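The complex is shown incomplete by one protein chain, all other protein chains being positioned as in the whole.
So, subunit A:
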Amino acid sequence: MKDFALIFRQPSYDYSNASPQEMQDLTKKWQDWIGSIAAQGKLKGNPVRLVQEGKVLKAGGVVTDGPFVEIRERLGSLIIVKAADLDEATTLAHGCPALDANGSVEIRQVFS
């Protein structure tokens, strides 16, 4: 078993207008998906969840605030999974809710 990082990116989305029901459905999707990986005993550690707001530091000391309008896909969060190989890790990434939001999942092995 090796460790792989699943890194989620998705387009910036303003959730402030989302209805409570929408938010609840979205939370359920994520929790069910991560719960599914955890139920297979393949989740390592707790998911790293990132707050929406942040800053970006660029060369020359330029600091920009979020939202990161210029970034098509913002980094959402990441989890570490245990899998035999890259193919299995990729299989685990299927069903990730980021994909429903036109986002992507990057799968990268973690150096052990």
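Observations
The definition used in the following text is that contacts are C-beta pairs under 8 Å (C-beta built on N, C-alpha and C of every residue); 3 or more make two chains touch, one makes a residue touch a chain; residues count from 1.
Just so we're on the same page, contacts and distances are computed from a predicted model.
Entry comment: the absent subunit's protein name, as recorded by UniProt, is "RNA polymerase sigma factor", drawn from "Phosphate import ATP-binding protein PstB 1", "RNA polymerase sigma factor", "Asp23/Gls24 family envelope stress response protein" or "Amino acid ABC transporter permease". Remark: the residues of subunit A touching the chain excluded from display are 28, 31-32, 34-36, 38-41, 43, 46-47.
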